[in-house]
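As you look at this complex, bear in mind that one protein chain is not there, while each of the others sits in place.
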Amino acid sequence: MKRMLTRLAGVASILLLTTQMASADGKLSLYNWGDYINPELIDAFSKEYKVDVTLDTYSTNEEMLARIQAGASGYDLVWPSVHMHDIMQKLGLLQAAHPNQMPGWENIDKAALRSHEDPQGDYCLPYAWGAVGILYNKKLIPDLKSWRQFFDYAKANPGKVTMLDDLRETLGVGLIMTGSSVNSRNPEEIEKAEAFIMQQKPNIGAFRYDVIPLVTSGDIAAGHYYVGGVLNVLQNPDLLGFVIPEEGATMYQEDVCLLEGAPNSENAELFMQFLMRPENAAKNSERLTNGVVNTAAVSLLPDNLKTNPSINPSPEVRAKLQIFEDLGKDLRVYTRAWDRIKTN
Amino acid sequence: MGFLQIASAHKAYQTPEGTLVRALDDITINVRSNEFLTLLGPSGCGKTTLLKTIAGFEDLDGGDLILEGRSLKAVPAHRRPFNTVFQNYALFPHMNVSQNIAYGLDVAGVKKAERDRRVGEALEMVGLAGYGGRKPSQLSGGQQQRVALARSLVLKPRVLLLDEPLSALDRKMRETMQIELKNLQNSVGITFIFVTHDQEEALAMSDRIAVLSHGKVQQLGSPNDVYDTPANEFVANFVGTSNLFSGRIVENDAARGLVTIETANGRRLIASGRDFANGSAVKMVLRPEHLRLVDTGEFEGAGTLEGQVKDVIFVGSVIHVHVDVGFGRTAIVHHHHDRAGIRNAIEAGANVRIAYSPSSAHLIAAERG
Amino acid sequence: MNRILSSFKIFPSVFNIYGFLFLAFLYMPLALIVLYSFNANPINIAVWTGFTFDWYRTIFGGAAVETTFDSAFSESPQRIFEVVKNSFLVAVSAATIATVIGTATAIALARYKFFGKRFYQTLLLLPILIPDIVLGIALLVFFVGVGFELGLLTIIIGHVTFLSSYVFVVVSARLAGMDTTLEQASADLGAGPFTTFRRVTLPQIMPGVVGGFLLAFIISLDDVVITYFIAGVGSQTLPLFILAMMRRGLRPQITALAVLILVFSFVVATVGLLLRNRKS
Partner (left out) sequence: MITGKTVQSRKTQALLLLLSPITILLGAFFLIPLGIMVVYSFLEPGLYGGVEWTWYPYNYGRIIGWPLNDYETFEPIYLSIFLSSLKIASLTVIFSLLICYPAAFWVSRMSERRKSFVLFLITLPFFANLLVRIYAWLLLLRPTGFINMALQSIGLVAQPLDMLFSSFAVIVGMVYIFTPFMFLPIYANVEKLDYSLVRASQDLGATPLQTFLRVILPLTLPGIAGGSIIVFIPALGNFIVPSFLGGSKVQMTGNLIERSFLQSRDWPFGAALALLIMASVVLVVMFQVVRSSRAQARGAA
């Protein structure tokens, strides 16, 4: 028995050693959203540059920020949303990787340089963007176009729709429906948005992220979801649909940023260049079904992606999309409103 | 100077309820070489504590323990040349008999060949040759007892400590083991310190007995001393059965070596004794087997008592007769039933006369207070 | 209750039916997971489309054959291997250290009298008793405050903190049932404290020590809340991996992995049970 324990301890120390040994040479640590990069790209990069890539994932910008601030200093690249990119740059958590001086920068859509802090792309590389709309089950709702329809359906079928468990996204819908900016700092406007969501709440089945299986199975008719859901729509076009509501919607964009103190900044820069190659950008977009920031990649996309109105919306629709900005201390007003919504 | 001196040993501890118990209260005993010393006393008298401090499982609060002039106070249990036979034997359940016996030798670094030889001898000695491969759980209580003995003796200790080792055995087995233990002690020539609460066991086996009560040595002496001339009332009562009569010396016949005691209600009893002056308060100890039920007039010059039979208890070899001798006292008489002459008289309610030889009466000074 | 008692004899079926339902309650969710791990539907495990072994195959790096499998829907075998390795590394290290510390503590509290013993007894129960979210954030705040880099090491430390208490409880129970005179006997026969521990105490409490180790191992392997707060770079463990995935809906591959881990746990638990039965 004692021998068994000794042996286990031995195994443990060997494992510990091997993990440390692996970090000695050619490594790259990515900290990305879950399901937000095509795994084939990572494999291809590893093979091409003989670099050992590790990928950890997070679910919210705040979770990522908390961990980076909590001293998770071993990561090289992160994928913050634009407003978080601004925050992190202000907090000095990022270092300039100068993607704008790298080969392939010419492919990047300059309209995608949305950061206030980084208008020239000195720090981060725009990665992908998309709208947050509604994923729905066509057998239950044949044709969905607007938030109005979404909430009316919910009223008739309480519990059959979900919204995201994200305070800014869901309050954002409230702000859009009450005619305010999703970045409003006006407590009265936020209060109105809160009241709107509160009014809908009895009909909303849940606030959650894992809506794809529920919509597919018909447990839920429609769910507030990211454009990434189009991947499922394309695989199951008769059953699923995705729409950017007429009233407007929020949009997001993530940039790839190099962290201050990144242990493998050279590999990280190589990875940025790798992402800028049109064929790689296209391969990634196929998987993410997000808006493309690489103009050279568009022509490489399959037709059903190129023409998809959700992935590649018309200028009129684009005009109705709003992106989040950092609210500083005013975020607390949202937090309170969100706490009340979830409780009452 | 003794072989092992227990010099004014003190130890006290706190009970969970908060009272202070003096487990050892100034105990001094000079243990002789190769003797069989028994520590006898009721539970809680301190005998087990004393044994544990000798073994080294517990510290003394005060006093000392000296083996051949060397203090043992700073010597931990595993370095003392003493071994213990535990009440429950404490055989290692995960080892077989041989491994148990070999344990001490192994720990001491004795080579395997030598070890095997000595384990074999030890098994032979306790009559368990061939049992080496068994687990303790496969042995009877008596066999476990022998293994525990062998395990201790194989180390040739200077002193063997035995903590009520026979208490878990049935009566027959216990008697057999008493003889075996005594014989073993004679043949190995090791000092045995034996703890028991069973006075018969103590009397049967010991060279000397230390009677302990409340952390103090009440009497230290040979079995005969302890039984025939108990030092105090406690010893008289604890060792064997005693009839005790308290009174005051009223007559002192120095020529015949006889004294007369008058009890509180005026009854007069005689006893042999010289050490007490007239007027001193004493207790007279009469052993039940020294009392006889007699016909009137028999045994001139003997001490006598009259009374009425209360209970007659037949226990086999003798009859225990409880006689109400007045003044609230009951005398117990061990009556041999071959004395047919008076057998008919022994029934509850009968008036009887009790006689004793004055020399069998032992006087002790009445304790004050 | 005497009626209930006699019902054991007269209507044993009443209790047996209850027992059957109880076991069904325990096993229904597991059966479902096992079933769905063979579901061919690559996107949505909730909709049954057919039977496949593909998910098991892909865990080990094999290619899917039966399903319309798209590598985009699966995690790479390397990634799975990595999180599983992290989990096992944490579980083995944390359980080993916790076993040593917990056992030492159990011996100290069982065999020695000292001032402050009650304090220790209470303190040792606290890591088990406080909600794990409290411990998780306390550790997070602490590690950040003192500038400890979050990673596998912090996870191991965090796990050891509460696992030691579990081991302590299990080993203490075993020690309480052990005859203390055995240790005295060993000292009496000339063995020093260390020899006594190695040759007498340890063999006696071994079932408790192994049981404590296995319990700690399983708890560590399954811990999500504390790990969630104190994980750092490259230190994602399997439960965190599953948690992240569950936020988007469970993948069939994960159900297959869960079944494999269940089988593994089954083996560990069986070994533990056999050991216990053999010893007692």
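Chains here go by letter, A, B and C, matching the order in which they are written, and residues are numbered from 1 within each.
Following the convention adopted for this analysis, a residue touches a chain if its C-beta (ideal position, glycine included) is under 8 Å from a C-beta of that chain, and two chains touch if they have at least 3 such contacts.
Please read all numbers here as calculations on a predicted model, not as lab measurements.
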{"item": "Touching the absent chain when the full complex is considered, from A:H116, A:R148 or A:R340", "value": "A:R340"}
{"item": "Residue among C:V100, C:M178 or C:L202 that touches the chain left out of view", "value": "C:V100"}
{"item": "Sole contact to the chain not displayed, among A:A96, A:A206 or A:V317", "value": "A:A206"}
{"item": "Interface with the unshown chain - residue positions in chain A", "value": "60, 62-63, 65-66, 69, 87, 91, 159, 162, 165, 167, 201, 204-208, 214, 217-219, 328-329, 331-332, 335-336, 338-340, 342-344"}
{"item": "Missing-chain contacts mapped onto chain C", "value": "1-5, 8, 15-16, 18-19, 22-23, 25-30, 32-33, 36, 45-46, 100-102, 104-105, 107-108, 112, 114, 120, 123-127, 129-135, 137-142, 144-145, 157-158, 160-161, 164, 168, 193, 218, 222, 224-225, 229, 238-239, 242-243, 246, 250, 254-255, 258, 261-262, 265-266, 268-270, 273, 277"}
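The criterion applied here is as follows: only the chains that are shown with their structure count from here on.
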{"item": "Between chain A and chain C, the fewest steps along chains that touch one another", "value": "1"}
{"item": "Two chains sharing the most contacts, counting C-beta pairs only", "value": "A-C"}
{"item": "Centre-most chain [mean C-alpha coordinates]", "value": "C"}
{"item": "Chain centre separation (chain A, chain C; CA means) in Å", "value": "33"}
{"item": "Rounded Å distance between chain A and chain B, as computed from the means of their C-alpha atoms", "value": "88"}
{"item": "Of all residues in chain C, the ones touching two or more other chains", "value": "none"}
{"item": "Residue numbers on chain B that touch chain C, as the complex places them", "value": "55-57, 76-79, 82-84, 86-88, 90-94, 103-104, 107-108, 151-152, 155"}
{"item": "Chain C-touching residues of chain A, taken from the complex the two chains share", "value": "1-2, 4-5, 8-9, 11-12, 15-16, 19, 29, 31, 34-35, 38-40, 42-43, 54-59, 67, 69-75, 208-214, 216-217, 219, 231-232, 235-236, 286-287"}
{"item": "Complex interface listing, chain C residues touching chain A", "value": "43-47, 71-72, 74-76, 79, 82, 85, 88-89, 92-93, 95-96, 99, 140, 143-144, 147-152, 202, 206, 209-210, 213, 231-236, 244-250"}
